[in-house]
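Taking it in order: structure first as structure tokens, then the write-up.
One protein chain is absent from this view; the other protein chains keep their places.
Entry: subunit A
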Amino acid sequence: MSQLIELRAGRFTEAADRFPFVADDEAAPAGDIIVSLARYQAEGEALASDGRRVGVLVQSHEAVEDLAYDLPCIPVVALSFPKFRDGRAYSSARVLRERFGFTGEVRAVGDVLREQALPMVRCGFDAFAPADGSSAEAWAAVVGRYRHVYQRAADARRPAFEERAAGARVLATAEAGHGL
């Protein structure tokens, strides 16, 4: 089984992949699987009724909106990076997390390199199939490089303008305290 890096409760760990991808022309083995969007739309219910959990692989040109009604039943959405320069999956991940409130796993697959770890995490990815053999440790190091961010995204990080506002409030409270 191939290795994954998982982000769970703020920690990066290496884990065995429990959701192997099954190509459209392959028979589905027993156990949990990931299939293409087309196959999911055609056979998803049948595959899931066999007692397995079925995740979906969405290519970068495909729309995650097509999964909107199925999302509560989907444990994993894998978003594909055919080349690391193809940044469409970042938008797809944010739409999944922020628009649809998807709480399952959002997995990055394809040309997934550690220098992309930070934008991936910020856009809501929480599982990574690195193409460069990166360790969980290396992944965590890249994600932790920046102490601040400037904008809100799908992660919980507080943007600079909120940090500043909070700092100003603390200051104002402290000054009010001195006045008493």
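Keep in mind that, in the parts below, contacts are C-beta pairs under 8 Å (C-beta built on N, C-alpha and C of every residue); 3 or more make two chains touch, one makes a residue touch a chain; residues count from 1.
The rule is simple: contacts and distances are computed from a predicted model.
Trainee: Any idea which of "MauM/NapG family ferredoxin-type protein", "Nitrite/sulfite reductase", "Rieske 2Fe-2S domain-containing protein" or "Molybdopterin-dependent oxidoreductase" UniProt assigns to the chain that's been left out?
Mentor: Looking only at the record, the undisplayed chain corresponds to "Nitrite/sulfite reductase".
Trainee: Out of A:Glu14, A:Asp66 or A:Glu163, which residue would touch the omitted chain in the full complex?
Mentor: Final answer for the missing-chain contact: A:Glu163.
Trainee: Out of A:Leu4, A:Leu47, A:Ala108 or A:Ala153, which is the one that touches the chain we can't see?
Mentor: A:Ala153
Trainee: Residue by residue, what part of subunit A touches the chain that was omitted?
Mentor: 84-88, 90-92, 94, 98-99, 113, 115-116, 118-120, 122-123, 145-153, 160-161, 163-165, 168
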